[in-house]
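For reference, the structure is listed below as structure tokens.
Only one protein chain is missing; all other protein chains are in place.
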Amino acid sequence: MTATETPTRRITTAKAMAEAIGLEMRANPDVFVMGEDVGAYGGIFGSTTDLFGEFGADRVIDTPISETGFIGAGIGAAVEGLRPVVELMFVDFYGVCMDQISNHMAKIHYESGGAVKVPMVLMSATGAGYSDAAQHSQCLWGTFAHLPGMKVVVPSNPYDAKGLMASAIRDDNPVVYLFHKGAQGLVWMEKNPRSIGHVPEEAFTVPIGEAAIAREGSDVTIVTLSLSVQHSLDVAEQLEGEGISVEIVDLRSLVPLDRQTVLDSVAKTGKLLVVDEDYKSFGLTGEIAAIVAETDPTMLKKPVKRLAVPDVPIPYARSLEYGILPTRERIAEAVKDLMA
Amino acid sequence: MTATETPTRRITTAKAMAEAIGLEMRANPDVFVMGEDVGAYGGIFGSTTDLFGEFGADRVIDTPISETGFIGAGIGAAVEGLRPVVELMFVDFYGVCMDQISNHMAKIHYESGGAVKVPMVLMSATGAGYSDAAQHSQCLWGTFAHLPGMKVVVPSNPYDAKGLMASAIRDDNPVVYLFHKGAQGLVWMEKNPRSIGHVPEEAFTVPIGEAAIAREGSDVTIVTLSLSVQHSLDVAEQLEGEGISVEIVDLRSLVPLDRQTVLDSVAKTGKLLVVDEDYKSFGLTGEIAAIVAETDPTMLKKPVKRLAVPDVPIPYARSLEYGILPTRERIAEAVKDLMA
Amino acid sequence: MNPMNRLELYTEMVRIRQYESRILQEYHADKSPAWDIGAGLIPGEMHLAAGQEPAAVGVCAHLKKGDGITAPHRPHHFALAHGVDMNAMTAEIYGRTTGLCKGKGGHMHLFDPENHFSCSGIIAQGYPVACGQALAMKRKGTDNVAIAVAGEGAANQGAFHESLNLAAVWNLPVVFIIEDNDWAISVPRSDSTATTSNADRAAGYGIPGVRVEDNDVEAVFEAAGAAIDRARSGEGPSLIEIHTLRLWGHFEGDAQAYRTDLETVDERDPIPRYAAMLLESGELTEDQVQEIAATADAEVDAAIQFALNSPIPAPEDALLHVFA
Partner (left out) sequence: MNPMNRLELYTEMVRIRQYESRILQEYHADKSPAWDIGAGLIPGEMHLAAGQEPAAVGVCAHLKKGDGITAPHRPHHFALAHGVDMNAMTAEIYGRTTGLCKGKGGHMHLFDPENHFSCSGIIAQGYPVACGQALAMKRKGTDNVAIAVAGEGAANQGAFHESLNLAAVWNLPVVFIIEDNDWAISVPRSDSTATTSNADRAAGYGIPGVRVEDNDVEAVFEAAGAAIDRARSGEGPSLIEIHTLRLWGHFEGDAQAYRTDLETVDERDPIPRYAAMLLESGELTEDQVQEIAATADAEVDAAIQFALNSPIPAPEDALLHVFA
């Protein structure tokens, strides 16, 4: 810790991401950034704020709107030993470049029998809540986590955002880094105060593959991630007043998945609610429930509850959108159902 | 039934698909076929055999290798009231065109508030087992089923292949029709005799959204689909000799998913094995396990077993490939574990 | 071109500008105190097309019943010029049950099947869909055409290439429009595009390519007329790039700090320029200017009132319309 740092320095998640990238860029000339509007604009969701000013157009590179082209170029550069951090502006755009991501970035190391490494970070914005509708509001982390060969991390707060970014850049594997727009702490979007928090100035890492107990509790386990951790913490504080003790597991990584932390918590509480802003079926909520069902279903004192987007595209109007998101109200209701 | 038909006429799955498409094309001039090598070649996996000869290049259209282009064109044509059947040669190529599939084909009806219909079939070949390696051997149905707005069907035998194709073409929604290469009954690939079977000559439908009990049993439920149904049937016959009674649920549709048939079978046997040739995590096996865990985990006399590709890309060498596929041996072993 | 048409072109541009101006105003009206993109009567991203009216008006002047358009994330000008109902469109932007899409689509996903109009928020992905519309029109034996619209940034997306090739190989009645407004969000054309004219790319597909340089509605009208005639008569697709102007930010809230050409933006506004020309030639009078503005104002006002008076969707209706 440097002398100039105040221990309570509080920054946004967006700033934490950019700070981590900047520190790694300073430490390692092989690290560079590519993406749409990552340069002078600083990233549409602030993930590259101020990097262009420090590192210039040679290391913070604005790209054409050619995601297959520049993500593929990131792969080629990584294969040659560089460490690109590539931004896909919204995760919803994965479909124009998923071949490079899932057939190349994720598989080259395996296909090559370990001969080739792809040390690349693919970061992308996720999430709904501000009426950006069906093509700009998805989470889709379940889609990435289903496909082998890429690590998938999803921070819920500024500290983890910085530490996971450092880990991701230093990792010799492709890491998909998904951040929720609503947890970035952006000035122009409604935000939970938890999107701003204490983050040390110096470089540090948060290990990929380890979940965190975001809050200890004894009655009900909520397994969740990203913005839903913030909501769940709010709900847990509120329910504490009603005498319900909620434990919150913040997964932080989906691949590798920290199964043990999930199981330990469910073993303790016997009640599991999985909260996810991704689509419900064939995704995260199913995987977490299955982990318990394949380990020991008798741990469960109640059937598992899955709260996620109910397999509909994200609608535009606020009333409709909040009709399907895992809001605090729905989380609280689900916890209470489990307690009933 | 026509007079010329012998009730025991047996055809391959591939032929059954092509026959269904041909019948629908005869019945409805709005139906047409597009894709790579669907014309004179008859589809790389035989799904359009002989259609070119009957209907010509105007209704059985070979496309450039432009999946985004021609799948998008299918969507545009469907929006205008035609009923295109579009082939994506291998499902592994989804990544070059997934935006059209998941952001357009699947969402237009919803986004339009029901004003626009997209009556399109997207058919694609899936599956491993013949050393086609990491980019030509995937199943990926979990990926499609996770994303809302498209129905997803996966036949396991010639009869269902024909009936589901007819239903898919007549459906006013986009239907993703995934067929396993190894269940097509192709002359140039190792095959299970179950890939050839009795199929009536006339048009008929198999309803989308209804699972089938492929075999009744009382000790263990196998929930599975596609080629794994054939394997599971083989295993069930073998285990019958050892006094184990296996019930097999052939899901047939993933979207909509017939949860009740799964639950009824598990309620009866109390033991659930899910067999899937897709990747294990965040996919089908998790979803099926979760359905039980969220309904009533006490139905389970044993922890659920999930047999799927263990989150690795599909390797090339036969020894490696069969090291990770859900083979008959692994299915039998898993059933026996559940009986132990 | 006859004076009558000129007046119509002018009137339609003013109508669209009035629309965008009012949406601009209404959009920002209730986003404060802390400017919040999700707040207010019009939430979400908002991409307005002020300055780009010549493109939409010049093209759509040639369209008739049955012709289609796929527009991108910046769609209002083409929607209005093509006859999409202003009330229903506005209600959609306000997220109301009377909207084109019952509030499910929003400003980037406007669907009007009657006019074969749609738009999408994914760059260049309307191009393939327009090819499919054109394919259907051709198969049905009509002389209708499909218009595919995208920005100059979109011309570097794979879908652009695949669509032009497909349309050319299949000789489809589609006209591809590129609106070159110099910017793709903050990225100037020179950083994204390896050619100064996308019309040059048409040769790679053996189709005609034209670049209209001066954001002049009549120049667009001429170029579009030739391309649309060609498509209608079965001669196949064309590409038209229109050098136009993004008068405002990429989306509302965009501070445009990156924008090097901001100083000259106002003087490049195509509407006052066109008005001046018509006034000068006597084809338009000051009175008419006032009258046209007033009519547009009234129409837009009524549309906004219609939207405001329309019901907000019930939350549970979010579950409808996944499947037909």
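For clarity, chains are labelled A, B and C in written order, and residue numbers in each chain start from 1.
The rule is short, and it goes like this: a residue touches a chain if its C-beta (ideal position, glycine included) is under 8 Å from a C-beta of that chain, and two chains touch if they have at least 3 such contacts.
Owing to the predicted nature of the structure, the values given are computational and were not obtained by experimental measurement.
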Option from B:12, B:47 or B:66 whose C-beta touches the chain left out: B:66
Per the touch definition above, residue among A:24, A:99, A:132 or A:287 touching the missing chain: A:99
Full-complex contact with the absent chain, from C:192, C:215 or C:244: C:192
Identified contact with the non-displayed chain, of A:22, A:43 or A:64: A:64
Residue numbers in subunit B that touch the chain omitted from display: 36-37, 39-41, 44, 62-69, 92-93, 95-96, 129-136, 187-190, 310-313, 315-324
Positions on subunit C where the hidden chain makes contact: 156-162, 164-166, 168-169, 191-195, 198, 200-201, 203-207
Subunit A, residues in touch with the chain not shown (by the definition above): 32, 63-64, 66, 68-82, 84, 96, 99-100, 103-104, 108-117, 148-149, 151, 172-173
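Basically, only the chains that are shown with their structure count from here on.
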Innermost chain by mean C-alpha position: A
Maximum centroid distance from subunit C, chain identifier (CA atoms): B
Separation of mean Cα positions, subunit C and subunit B [Å, integer]: 41
Centroid distance [mean C-alpha coordinates] between subunit B and subunit A, Å: 32
Whole-Å gap between the CA centroids of subunit A and subunit C: 35
Junction residues of subunit C, two or more chains touched: 101, 103-105, 109, 120, 122, 125, 158-159, 322
Numbers and ranges of subunit A residues touching at least 2 other chains: 68, 92-93, 95-96, 133-135, 311-313, 315
